[in-house]
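Note that one protein chain is taken out, while the other chains of the complex remain in position.
Moving on, here comes chain A:
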Amino acid sequence: MLTADLARSRTRDGEVRPLFIDISDERYRSTAATLIDLFEDHLGEPKGELEAAIDDLTVDNTDYKIVQGLAKLLKDECEFEQQATADPREIRQRLFERANDHYPIVRQPTLGEDTQKLEVYSAVADELGISLKECYRGMYADLDDNKLLVRFGDQTVEDYDAAETTSTTKLTGNSKQAYDQTAQTVDWLLARYNLALAQAVLYDASKMQIRVWDHFGTVFSYMKLFGLMHRIYPIDGDGNRVGSTDLAAGYGADLDGPASLFRKSQKYGIRMANFLPALPLCDRWEMRAEILDEETVSGSNRLTLDHTDGLVSHYSTGQQFDSDLERTLARKWERANTEWTLTREDDVFDLGAEVMIPDFAIEHPDGRRAIIEIVGFWTPEYLQSKLAKIRQVDADNFVLAVSERLDCADEDFGNASERVLWFKSGIHVYDVVELAEEYASNTESERS
């Protein structure tokens, strides 16, 4: 992410707008391409030299904030490593100790007793069993500027050296091709930059409200990951609150942190900034945040963003199935002959501090609907926390498929105990359909 000094935004009438750049603008594309080349060229070189080269790009460029911002995002993809054969602090401590007995250490000796630095360096090098050069270089090898760039994105020094020596690889383009899948490209960098500009505004956010109409599971798991607290409510297609999750087209949530109960605090702004990239994973989303600003009369401004802003996420949707059981059931369902359909992660149960997102919803064309949670092979601790959650769910159309191998019984499921399907090794589609027939609620009739 960007440091606060690299943030770029404009505030007008209480609205903060990040100064997004046009990703198709040739000017920025060429800057981005130059920077990426620069980083690749500096693989194996000291960080200080890379920084100096970046600074050179901004000598007569008033877009230096953009250049430095893009460079910061590239640096986030880098690994710098200390290169020393002995511990630098040990080397210099020995040097200083020895030097202290031999001052003055001079450049041009005038007296017989004057010492030259070389004598001190070689004596310490011998003590440590390293070469003179290693001793001299190693003395401050732990300084940031002296660390070497060993990895940039997927590229490592080894790749780079290999490409240098075996020029054939480079010419045939095999290695290059491999990079393009995941490597730092111009499009990747510029998209990342716009997202980072929006994140930087959120550093001072005290509160965030979101609305999402898909990918609920993903969004809520990122909320939890970044330690945000929430109040959730179901909404319809227009964003208005509705009475029950069965009627929900989407979900709204107010996000802040524990201490927000007592005061407005931008303490959680950094968490909101971290969470932001989860939103563009949705096809349709809206976000508005209160941004504290002591310099305005009201004390705050507003940032609003939605799916039309063209932000692109680099987070994973994590859409893979949690377990083999779920994957197998989904596959069996496709082959099965039933009007009921199985869809993933559709409902969100608000349990206060946490949410529970059941594995699947089972829906009938006539509007009947049930939700199902699969309780497979879990560790006892995980099972206990899961059971505690399940007992809190208050919905009549919530059914469970539970493995007989687990150390639990009907009564562990509280109100839902009658709606449990016990299975031995695999779950049968028709058993689930039977359960759905019995407990599904008719959402159509509720709506009318």
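Convention: a residue touches a chain if its C-beta (ideal position, glycine included) is under 8 Å from a C-beta of that chain, and two chains touch if they have at least 3 such contacts; residues count from 1.
We adopt the following convention: contacts and distances are computed from a predicted model.
Remark: of the listed names "Transporter", "DNA 3'-5' helicase", "FeS assembly protein SufB" or "SufBD protein", the one matching the undisplayed chain in UniProt is "DNA 3'-5' helicase".
Remark: the omitted chain is touched by one listed residue; of A:R107, A:R335 or A:K424 this is A:R107.
Only one residue in the set A:I66, A:A196, A:V212 or A:M229 touches the chain that does not appear here, and it is A:M229.
Interface note for the absent chain: among A:A99, A:A125 or A:L148, the touching residue is A:A99.
By the touch criterion stated above, the residues of chain A touching the omitted chain are 58-62, 64, 89, 92, 95-97, 99-100, 103-108, 110, 114, 117, 120-121, 136, 139-140, 143-144, 227, 229-231, 257-259, 261-263, 265-267, 270, 294, 352-353.
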